[in-house]
Structures are given as C-alpha cells and as structure tokens.
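Notes to accompany the following structure.
One chain of protein is taken out of this complex; the other chains stay put.
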Amino acid sequence: MKSERYKVGWQKLAEIDGEQGEKVIEALKNIAPDFADMVIEFPFGDVYSRPGLDLKSREVATVAALTAMGTARPQLKVHVHGALNVGCTRQEVIEVMIQMAVYAGFPAALNGLFAAQEVFDERDAENTSE
Amino acid sequence: MKSERYKVGWQKLAEIDGEQGEKVIEALKNIAPDFADMVIEFPFGDVYSRPGLDLKSREVATVAALTAMGTARPQLKVHVHGALNVGCTRQEVIEVMIQMAVYAGFPAALNGLFAAQEVFDERDAENTSE
Amino acid sequence: MKSERYKVGWQKLAEIDGEQGEKVIEALKNIAPDFADMVIEFPFGDVYSRPGLDLKSREVATVAALTAMGTARPQLKVHVHGALNVGCTRQEVIEVMIQMAVYAGFPAALNGLFAAQEVFDERDAENTSE
Amino acid sequence: MKSERYKVGWQKLAEIDGEQGEKVIEALKNIAPDFADMVIEFPFGDVYSRPGLDLKSREVATVAALTAMGTARPQLKVHVHGALNVGCTRQEVIEVMIQMAVYAGFPAALNGLFAAQEVFDERDAENTSE
Amino acid sequence: MKSERYKVGWQKLAEIDGEQGEKVIEALKNIAPDFADMVIEFPFGDVYSRPGLDLKSREVATVAALTAMGTARPQLKVHVHGALNVGCTRQEVIEVMIQMAVYAGFPAALNGLFAAQEVFDERDAENTSE
Partner (left out) sequence: MKSERYKVGWQKLAEIDGEQGEKVIEALKNIAPDFADMVIEFPFGDVYSRPGLDLKSREVATVAALTAMGTARPQLKVHVHGALNVGCTRQEVIEVMIQMAVYAGFPAALNGLFAAQEVFDERDAENTSE
C-alpha cells in the first residue's frame, strides 16, 4: 500500500507535470521501481507540496537551476512543460533562460532556449493553449 | 561618458542589490574597471531591466541557479539580499533552497541555507526589516 | 511525533556520521528545522538504510562523488569521517581521491586529499583509532 | 615499443572494460593516438593497478562520480559494464545511482539509471550472465 | 536600427565563426530574437573585439573552457571551427583537449576530442584547408 506522501506526491506530480511526469515514472518501473516511488514521495510529496512558495515560483526556480546546470536536458523539458502547466507564460520561461546567460554563461542559455523551443513545438502540435 | 545602458543598469543594480552590489563594483575598479562597467551594463542594464518577468521572479531564478551551481557563494549572498530587497520573504528564499536539494543534491541546499543564514544575521544586525 | 523514517534515519546517521552529522542537523535547527528532518528522513532513513549495497561501499560512492563535484567541502569532510567510521581505512579513502584525478581532474583530487588530511588530523588530535 | 606502464595498463583495461574499453582506444587512434596511450598508461597502468583498494570498490567510486557529474554518459556506460565485469551486481549499480540523488540531485540519478538500463539491455541481448 | 556594438559584434562573429555562428543566430530568431542580438553584442561586440589578447589565444581559452565544462557540445564544435578559422592548427586544438584531462578529467578530454573529430571531418568533407 502506498504511503500518504505518495498520494500527495502523485497528485502534485499530476498537477505540475501531467503526462510528462507519468512517462518518467513509467520508464523507471522496470529498472528501479523503488526509486520511482521516491521521485513521487520526496520531490513532489515532500517539497513541491509545501506552503511558503507558490507553484509558479517553484517552477521558475527549477527551470532556472536546470538551465544553469546544463546536465539535465530531459528533466528541463519536463519542467518547461510544468512551468507552462502551472501558469507561466512562454515569455516568462524565455526570460528565465536569457537571465541564465548572466549566471551560467551563454551556452547554458542557448541550450535551454533550444530545449524550450522543442517543448513549445510539441505543445503547438498538440494544440495546448499555452 | 557612460552609456544609456550603464545608467539604466546602475539604477536597476541599486534597486536590487543596494549597497552589496556597489561593493562588488568598487572591488573591481582596481583590477578590471571595464568589467565593472560590463557588470552594470549587461546583467542589470540589458537583462534585469527587461519586461516579461517581474523582479521577484528574477531573484527567485538567480537564487535557485546559484544555489544549484554551488560555485558562487559571494554572489549567492548578494542575491539573497537582492531577493529580500525586491519583496521575497525569508521563508521564500529558504523554500527555493530546500527545493534545490531535489535538483542539485542535499549539499547544495545545505550550503545555500548556511549562506542565507549569514545574510539573515547581517540584516538582523543592521535592523533591516526583512 | 517523528516518523518511522526519521527514527530509522537518525540511527543510521549516528552509525555513519556520529557527532559530525549531529552538528549539521543542529546548525539547521535555526533556519530550516523541516529540512533538518528531511536530511534525516530521505538520505539516511530512505537511502543509506536500503539493503543491496553495504555501508562501506556506500561511503566509497559518496566520497568519490563529493570529491569529483568539488562544490561540497564541508559535506566531503563529514563523509571522510563517515567512511572511516564504517570501516574504510585511511588508505582506501586516499585511493578513492587519487582515482578521482582520472575522472574529475587533478585539482579535484588535490582538494579532496587536503580535506582528508584535515579529517585525519582531527581524528589524531582526538585519538580516534582509524 | 610500449612502456611497462602501457602493458600493465592494457591488461587492467582488458580486465575491467573488456571490449568496451578497446573500442574507445580504437576510436582515438585516428585523432590522438598519443592520448590513447595516455588513457591506458595513467588511469589503468598507474591508478587502477594500485593496491590499497579492491577493483570492485574502484568501480563503485567511478560509477558514483560519473553519475554525479552528469557530463560523461559514454564513459558512465563503459564503467557500468566495468562494474559488472569485476563483480558488482546490477542491484549494486542501481543502489549507487539512487544514492547519487542525495548528492547530485534526482536528475543525475535518473539519467544514470537510464544509462544503466541501456547497458543491462545490451548485456541481455548478448546473453552476458551479469 | 542596430547598435554600434551590434555592427562590431557581427563583423567579429563573421571573422571567427563564419557560417557556424550565423546558423546559431538564425536558430534563435524564432524563439528569442532579442537574445540573438545580445549574443552578437556582448560576447562578440564587447568581449572578443577587445584589445589585450589576440584572437587565437581567445579561441584557445574558449575551447579549453568548453571542453572542461562538458555541458556545451554544440558551442564547443562552433569554437573548434572558430579556433581553426583564426589560425590555430588542428594539433593545437588537440593539445588543448589533451591538457584538459589534467584539469577536468579524462572523460572531458575524450568527449572534446570526439567533438573535434566531427569538426575535422566536416571540414575535410568541405575541403577547408585547415
């Protein structure tokens, strides 16, 4: 039986990442199902569900960090979807990435923008409003 | 004579980083005065002054990125001040850092929190309201 | 009341990091007591307490990663203590760090070795056998 | 004529990385044959052949570091093969990667696990026992 | 109307990166045309056009940094082209990458060399002399 943290986390994951997040969990089922549970429980059950910072700001923080780090392209794309799902505009996502040129260099910003372009194109192809 | 970008940048720097930012610029004057100008012109004149993302969200993005990168402690402290100066609460700064445990690991979050603690202590010593 | 994960985690933390880990938790109490709980619950309650990899190998992995990353000196020192506490020899710790020259460069290995030296000196001063 | 370090290194490379390592050396022959020699001499001739840490622990250290760094996917895959070749179980490799979520964040762990999945699939396709 | 910095930057970009750089700017036009301008104005208009360091040394510095960072493969390839365009020999590019094994580890050097190999092959296919 799944824990309360899992239930809270699953709901939060669905709210933020929708279909994208579920695909990640599904992909983990084969190799590390326990870690799939942890992904739901800790980031989404424990952290994103905390009060004290609104969900839009949380996604701004994540998009900024993953763009700056430059080592997590698949997760960055999931969270560009996430940012748009919780109310960020495309322009806000672009602004965060441009700003990362200042802190992590122009290549980090460029690679972030090209990842965002792919997400925008996917959403256009699916007629998602944002 | 300073450029228009410099003037816009200097005003934005003053708004965000106050005395902290001016100290950085002052410290550069001896070794690389041209770079001091660039710091004002590009990050503050060109980027932070752009519309499309509010200043509070910009500081959330910067605090997140610098906490995740873990290589820029002095600049992180300047931007914790900055975040508080433009309207973030201490709890919001703390939430951003806790969230970075998910994306950059627990040591990054811990080192961010200890840097924030130092900023909070400095502000308490100076009786700054936030 | 603390969760079962907290209790398991606290015991595991005590086994690995002893006094060093407790100091970290104590330092967090002021700024982010919830995060202090998370540090005990997730890394120690959920991860280190898993079967499938012995504790000595877990500390080898952590010392290797923190040496390679080069952004977490305080945590590296805690885990050099930890490695020695769970049965690694000083020479094994040194070997891990030398090996990191191959994967993360000579500066990472050098900075790791100098951190280890400090830990060894602390333990010599306290007459800890390993 | 090749040096003694080269001979020792080549044997160690064969023991750890088998066919995978030889492919890397082969790929370097065209652009930087001297560096191909260095790869055999320093990491394998000088470091992996040292006493003081068993080969299984050395591979745990390497898999941990490369997973945490997140910038060396091809080399991580070679060393997942290597870890399995020198006696690690698949579960031990998975545990190392899960643990890296604590030190380098969940994306690093996820990307490591997906790389490991590819290695496991390759070995299944070739009927390698581990 | 474009700024003076833009004009200087565009000329410098053409001198260094030729067709490669123009493709990057073109790719940005759709998602972030303002950032395309910034890429021309700041790196090329403000930085590369400065006296005090010759262009060949500037490209050595960039190739070194991007190889060491390991997070910017497309930009590394653009600057391997750039280094060759401003007078570096292929062997000099290779030497820089081998040297990065010392500072950022063997995987960084290997991945840099394989990127360089791709650039050399592209230039051979186009009969570029260097």
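Letters A, B, C, D and E mark the chains as written, and numbering starts fresh at 1 in each.
Quick note on the criterion: a residue touches a chain if its C-beta (ideal position, glycine included) is under 8 Å from a C-beta of that chain, and two chains touch if they have at least 3 such contacts.
Just so we're clear, the structure is a prediction, and the values are computed from it rather than from any experiment.
The chain that is not displayed touches the following shown chains in the complete assembly: A, B, C, D, E. From the set E:Trp10, E:Phe42 or E:Phe120, the residue in touch with the chain omitted from the display is E:Phe42, counting the whole complex.
Interface note for the absent chain: among E:Leu28, E:Ala72, E:Val86 or E:Val119, the touching residue is E:Ala72. Looking at chain D, the residues touching the absent chain are 34, 38, 42, 46, 50. Seen across the whole complex, the unshown chain contacts chain E at 42-43, 47-48, 50, 52-53, 56-58, 60-69, 72, 75, 91-92, 94-96, 98-104.
Mapped onto chain C, the footprint of the missing chain covers residues 69-71, 94, 97-98, 101, 105-111, 113-114, 116-117, 120.
By definition in this document, only the chains that are shown with their structure count from here on.
When chain A is fitted to chain D on its Cα atoms, the angle of the rotation, on a 0 to 180 scale and to the nearest 5, is 120 degrees. In this assembly, the chain whose C-alpha centre lies farthest from chain E is C. Taking the mean of the C-alpha atoms as each chain's centre, chain C and chain D sit 24 Å apart. Separating the CA-averaged centres of chain B and chain D is a span of 40 Å. If you average the CA atoms of chain A and of chain E, the two centres end up 30 Å from each other. Contact of a single residue of chain E with at least two other chains is seen at positions 34, 38, 42, 69, 71, 101, 105-108.
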